[in-house]
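The full complex has more chains than appear here; those shown keep their coordinates.
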């Protein structure tokens, strides 16, 4: 008897018939961000776990979650050193989660990156190496070895949750000699400023000081739905601004530092990418004067999946709103700008108050508007 | 035949039986604000219309709306001069809307104030006189006469929507000789900074410059539900800080300028009342250090019906949130404050970024917190 062949005949059809897509659900949680001038905006999550280390799901679930969240690229980054399921999944090929995800994703528009988590106590801490070619070669006793091997494979490496309290009781990142040496040797290229539910301003400062790529990741072990969505949270992601929507494009962008980390309507990134991103999110749907007045009715649309919190950065005041307001995700707002006399063009200036280009520093956005 | 007596026997019972209270609905839209030290916080709407001028409902509906909104005090301020329903309601006693509302409210905990709207073209504009004793005596040709009469009756008078575009095409208030004289003569005491959907920073500036009481009102003509609630708006109201919860207390507070105007989570008021109001809205539910860390977990509860937008006004940073965050209405948030070493007390300093004590100036809030 051949169970596997038998199985195929038995099982074909059932799941296909029963599984109807749930569009409304997907639509609600799907990330959506516009491209910026010169680059594709790709939604990525490069820090996730499955049963192949200490996660609770088969890799295929991660692919399905990513599709629901409308991500463009993911990596399943199993702990190299931490294998609590070893009794059942013995001596695993460290590339298996990647291979299974790749198979699952093959009929979908989702890019899969091979990655692994290098997991040590401080000062090494946890680090993700992505774009590795063979994760098995990262297994080593010497903590420096996997970094050297990752570099050899051309991998992009970033420091995970540097402010993590079990390794730093103040909740502030400790940039040690180990990290300094890795950066100097070209073995450490990025840093998580957002991990799980947490954002550290000090990690952002480190990113800027040491020219590290700004990252945000979910670090998911259980289910995205349970850990984030149903609690009213978004999974943290990294927006990558790539010249092309393919693996090479993603890798080039990461090494070039073209990213913004985001979750829960918070945005963290360098001004050169965060400013155009937010400017691209907001478009002017209409701009015309209220009849017989010098009050400009300006309808702004937010094409993104994030609620945007904004502050009036002009001398002109509004007829209706106070100077601090929100444009909800995929929503719009009509500002009634008191321009005092009728203008042909307006330079609309707003500050994005939940977005940060440095600790406590907001990007200043600007649009040149032609008035009808 | 006596139809009225007949009617009583016919109609008793039906509406009582059928009308079941809709608690969930009421709960959702009910305003809720805590008292501040020394004063009761009363929720008021002193600008409303009924069929007795150009409104579309009988006064009893205004009472029911106020009860649903959990208001403490209302006034129905019919236009003295504008009577579009005069064909059906001829030569009305200008106190009728008040009398009917008073009758409707007699079994409820709602205070009714007699009021009227003095309605002229600019520079007079629209003005509400409340706490009048006989509205009929405000009928006059000379625009100064009703102000003089209102003063004689001891009424509190405020300038309605001074920035209203049909009377000011720039959307900015024009404080003319007429207003200057009224203020000087003690005939004008307040000014709407919020009317219907609109807030004018310039009106706030005028209130501060001329020492006028800050007012917010709905100016409702149709239904609160249709005009505000179902569009996602709150009706504008004036919070009055009274020594006692009665008509005399409300009147004294209005003349003393103890008010905050609010709608849609925007707050406008003098710092001496707005700061303690917002400090009273937020309480510390728990404050303790995360074990083995110097990270203070601080749970803040918002007892009000408004979403509060806040900004970290301390040097300490948060482990989880960015420096700009919201505590939702009747909700809570846990801040994880990185105090670097363990403290016994913390001075929590936050700025309320959708609250204004002057144009573009936010109140700075402070709480002294004992740590468990």
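Note that the chains take the letters A and B in the order they are written out, and that residue 1 is the start of every chain.
Here is the rule we use: a contact is a pair of C-beta atoms (placed from the backbone, for glycine too) under 8 Å apart; a residue touches a chain by one contact, two chains touch by 3 or more.
Computed from a predicted model, the values in this text were never measured in an experiment.
Asks: Wait, 2 copies are placed, so what's the full copy count for the complex?
Replies: 4
Assume only the chains that are shown with their structure count from here on.
Asks: Distance from the CA centroid of subunit A to that of subunit B, rounded to the nearest Å?
Replies: Roughly 42 Å, centre to centre.
Asks: List the residues on subunit A that touch subunit B in their complex, please.
Replies: Residue positions touching the partner: 163, 165, 169-172, 197-202, 266, 268, 290, 292-295, 309, 311, 317-324, 336, 338, 340, 353-354, 356, 359-360.
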